[in-house]
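Dropping the structure in here first, questions after.
Every protein chain except one is present and positioned as in the full complex.
Residue numbering begins at 1 within each chain, and the chains themselves are lettered A, B and C in the order written.
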Amino acid sequence: MSAPPDSLSSRYAAVRAQTESLAGPLSAEDCALQSMPDASPVKWHLAHTTWFFETFVLESHAAHHEPFDRSYRHLYNSYYNAVGEQFPRAQRGLISRPSLEDIRRYRSCIDARMAALLDGGRLPEAALALVELGLNHEQQHQELVLTDVKHLLSLNPLAPAYREAPLDTAPAPGACGWTAFTGGLREIGASGAAFAFDNEMPRHPQYIAPFAIADRPVTNGEYLCFVEDGGYRRPSLWLSDGWVAVNTHGWEAPLYWRKIDGAWHEYTLHGLQPLDPARPAVHVSQFEADAYARWAGARLPTEFEWEVAAGTASGDGHFSGSGELHPRASGRDPLAAMLGGVWEWTQSAYAPYPGYRAAEGAVGEYNGKFMCNQHVLRGGSCATPAAHIRPTYRNFFPPAARWQFSGFRLAQ
Amino acid sequence: MSAPPDSLSSRYAAVRAQTESLAGPLSAEDCALQSMPDASPVKWHLAHTTWFFETFVLESHAAHHEPFDRSYRHLYNSYYNAVGEQFPRAQRGLISRPSLEDIRRYRSCIDARMAALLDGGRLPEAALALVELGLNHEQQHQELVLTDVKHLLSLNPLAPAYREAPLDTAPAPGACGWTAFTGGLREIGASGAAFAFDNEMPRHPQYIAPFAIADRPVTNGEYLCFVEDGGYRRPSLWLSDGWVAVNTHGWEAPLYWRKIDGAWHEYTLHGLQPLDPARPAVHVSQFEADAYARWAGARLPTEFEWEVAAGTASGDGHFSGSGELHPRASGRDPLAAMLGGVWEWTQSAYAPYPGYRAAEGAVGEYNGKFMCNQHVLRGGSCATPAAHIRPTYRNFFPPAARWQFSGFRLAQ
Amino acid sequence: MSAPPDSLSSRYAAVRAQTESLAGPLSAEDCALQSMPDASPVKWHLAHTTWFFETFVLESHAAHHEPFDRSYRHLYNSYYNAVGEQFPRAQRGLISRPSLEDIRRYRSCIDARMAALLDGGRLPEAALALVELGLNHEQQHQELVLTDVKHLLSLNPLAPAYREAPLDTAPAPGACGWTAFTGGLREIGASGAAFAFDNEMPRHPQYIAPFAIADRPVTNGEYLCFVEDGGYRRPSLWLSDGWVAVNTHGWEAPLYWRKIDGAWHEYTLHGLQPLDPARPAVHVSQFEADAYARWAGARLPTEFEWEVAAGTASGDGHFSGSGELHPRASGRDPLAAMLGGVWEWTQSAYAPYPGYRAAEGAVGEYNGKFMCNQHVLRGGSCATPAAHIRPTYRNFFPPAARWQFSGFRLAQ
Partner (left out) sequence: MSAPPDSLSSRYAAVRAQTESLAGPLSAEDCALQSMPDASPVKWHLAHTTWFFETFVLESHAAHHEPFDRSYRHLYNSYYNAVGEQFPRAQRGLISRPSLEDIRRYRSCIDARMAALLDGGRLPEAALALVELGLNHEQQHQELVLTDVKHLLSLNPLAPAYREAPLDTAPAPGACGWTAFTGGLREIGASGAAFAFDNEMPRHPQYIAPFAIADRPVTNGEYLCFVEDGGYRRPSLWLSDGWVAVNTHGWEAPLYWRKIDGAWHEYTLHGLQPLDPARPAVHVSQFEADAYARWAGARLPTEFEWEVAAGTASGDGHFSGSGELHPRASGRDPLAAMLGGVWEWTQSAYAPYPGYRAAEGAVGEYNGKFMCNQHVLRGGSCATPAAHIRPTYRNFFPPAARWQFSGFRLAQ
């Protein structure tokens, strides 16, 4: 947070450009639609991330700031009660105007003002911290742009591809090994030396019993065995709420799997593909991950076990910069690349660390108020920017959520 | 239906061009969104009306017809079970592709093939009848384009105008007079000499008791008295289902009325306007019309009374070609212009005329299968093409529907 | 309405005793439960019919009337807004106290006061009319006691019988004949000479086209052919709303039909029985009746056709006094016994007769406010008291309702 302003300015420009690059292949129509209340239109993501800088940085720290458009304060507020009422989330897809062009102008305008502010120097620490937060916030929305447009396009009977490039093929990983860890008191969480979200702090001791963790996530091939063994029809494998979800939603396989003429396929951002047994299973809920683990005689790791293991992992991860927007088959090294590929469900409910305090003011609503009925995912995915992730990073979703790039690995 | 093909060809071109003209002021984003399950995206209307000609005319009557795109047969089928499964109505707003440009190409292609077919001559009567039906169908969708986009834009907190031109002002009509009719056996329905929908036939006798009908629809000013007299809070004025609707939806005024800083306004296709007491009340449900009538010590006319009265009315109506897309204040003549302005709710449930038979085949689903829990509206509106309407025309909607240009006049 | 008070007094006693007799076979538990919002607990029926006499007769006409229990005014008001707020209909089954014994005491107390009032003589005409209305009201609830407890017991996996006596067997009727009627102006409705509900009046002319009507209702055997011919899987046979109902509720047969080990059975008030092909089909919605008629190449009669035909019918009907609470097989005479057996769906929407006016005051809510989205049934059933029915009687339910003893006959 004490990085020199010129470096922050260039990072600001790079992150903002990256967001626009992700929207590049999409038409105004693609960007306007909302496929479900959990997802948002791409246009909304483009506007809301800009609103974040305008509301939290420019309003307080730019001299003589005039709103770009007074109606945006309400229209693009996601969930900050301290800023005021929010336009209803489920109706974000009912707003054809402002147009995509209007929002591009909005971005340009705010970017120019932010550049002036950042290049003007002498910003207080609190302002720099908010810019840093805004960039990390924008990176989160970069991933949501991909998951939300994937969900939208998946509902289209034409199954259009977001990216036309074919998916690489890779050799299948071998049988999955296990890496064992001794138990004891371990320090968990971020130290605060570099940027981290408030929910990763404070760093604190946790007692962890001895455990072993799988060297890679569960693959499509392995998951298919679970499906074909009647996994979705055996209540004894499921948590009670999970079994309700299976029956309410009619789940029979991961979100984007489709059986066409007897053969399993998977809808991806690269279009509809034959199911590749070597790649990790993805777009499963925590309920499905948990049921698979029970079927396999194992369990999901806690987030603390995961973090301890990730501290020893090595190798390059697979992130959004790779151009391949679907998780690749794992390599054969033990615990290689725990970051990237797929977000990994843990068994841990999302809860405050001992001594956690949310920030003062509106940005205090960023993380803390969601610490109920959600579970922690770790590690980032093929849709995450590489610069955004770290071993202490805590992502969180309700246990029935499936539209993120969510997979899992086993523990014992 | 025996009009010479060349005349049909030019009418075909004119009706199709009119549809595109209505979509002219709208962006691709405006055309892609769906505001509620009852309404459809404009893009869908543009495609579905084209699908109608392709499916019902070209498939059967054009030599060597190749589908423009095989997926459209499913994607743009509205409710014809005989044609096959339909893409779910409530999800029409989730389809960003085909794009608006794709649909414009679709229209051009089908129009060229239709022109060739119509200009080629020698079409059987059945085919000509289907073209005629398709043109009337397209005119119905022209009105829906306006009502559906009005609903969409009304949800936008910016209250954008579809048409920027200001609304004309007109003198208020005087107190409402009544025109009396003697009772007796009267012939009701269309003779079949000119085009009419199957639900207007067969022409048949109805016994009608003596009645009187108001010379014009109820105005905003009159309706405001009902509102201010607590009309929406007095259960004794409402049908049982109507009272449920009032409380379920929180109705306090017609659909597009808004109280802003203590003053009533009305959202129109020309933008937000101060409520004009001289204009007809519009966008009310049949429940509201019925409650108003009870409050006023009157009742709604039956559709038969309305048709008898309309047979004696004179004067020019106000239709979509006028450029003014909001109903004008009525003139002062008795029963002037019962066609145009606002659709008028009747008390009649939508039911088959004695001896009614739906057409054979898929187009038999056009009207007949909706003859349950809907009520008849008569007369057309300011959003109806003038050439589309006639005194025997039966429009129908559920009694709680409000997004059409629906008003009412009283009877005794 | 001008019957001498002593006769009214004895009829009062007889009707009231009959209600209690119907509740006789039921335990306090049977009487307390509510199976769905449309149905009410038997205890509620016992209380509400008593409330009717207390509220509409004793409150106004008894000297020094003190309420039996002030809380009952609210607790047992069904839908009379003019009397005040109503206890929510869907929660009638959540009230364990007052107990069944309390309600029996309530009935005794009000009966004693009514007897004193009626025997005291000199009641004004208006009061006598309300007593008459109350007795007819109680007879309607006698039928509801049977239909509601039937629905409740049907949900019990033990399928208990309300009446243990076995069902009589009867010879199957022959093939169904038709009786033809000439068209013309006919007088419809009740003259007012004897008691009739306000919705049967005023008597008025209707023009009726020539028609033919079936000599008896459709039988189980005939309806089974429709089921086995895929009637519930062919959308072309159904009204649009009917097809939605089929799919929403998963209808595959009439409400109480059950296929057990490959053989059709029917749950009746006499317990579960093998389906008797000779008896009338019963517990069907209007949607099912209409789809059957379309399948059979016929249609449902209008309520006016039905009334004209019923004026010529002869023979004894099958009513609740028979001890057999399931419709019997029809005889072989043309148009024998159009009253009794099963209520018969007509195609007519429930609407006011020309010149209809609801009564003044709270009892004006009795019938008029339901004239929307309901359809007319005629003729009474095996659960109707014989003294309650007449050819002009108009019963009404929404087209999807199935828990009444509703069947149908065809017309052409």
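Methods note: contacts are C-beta pairs under 8 Å (C-beta built on N, C-alpha and C of every residue); 3 or more make two chains touch, one makes a residue touch a chain.
The structure displayed is predicted, hence computed values, not measured ones.
The shown chains contacted by the absent chain are A, C, with contact judged over the whole complex.
Interface note for the absent chain: among A:Ala62, A:Leu272, A:Ala349 or A:Ala386, the touching residue is A:Ala349.
Only one of C:Ser21, C:Ser71 or C:Ser191 touches the chain withheld from this view, namely C:Ser71.
Although one chain is hidden here, its contacts on subunit A can still be listed: residues 79, 81-82, 185, 204-207, 209, 235-236, 238-243, 287, 347-349, 351-352, 354-355, 365, 369-373, 399. By the touch criterion stated above, the residues of subunit C touching the omitted chain are 27-33, 35, 71, 74-75, 87, 91, 93-100, 152-153, 155-158, 160.
One rule holds in what follows: only the chains that are shown with their structure count from here on.
Chains making contact with subunit B as well as with subunit C: none in this assembly.
A centroid comparison over C-alpha atoms places A as the chain most distant from subunit B.
Centroids of subunit B and subunit C (each the mean of its C-alpha atoms) stand 38 Å apart. With each centre defined as the average position of its C-alpha atoms, the distance from subunit A to subunit C rounds to 59 Å. Put simply, the C-alpha centre of subunit A and that of subunit B have 46 angstrom between them. Among the residues of subunit B, none is found touching two or more other chains.
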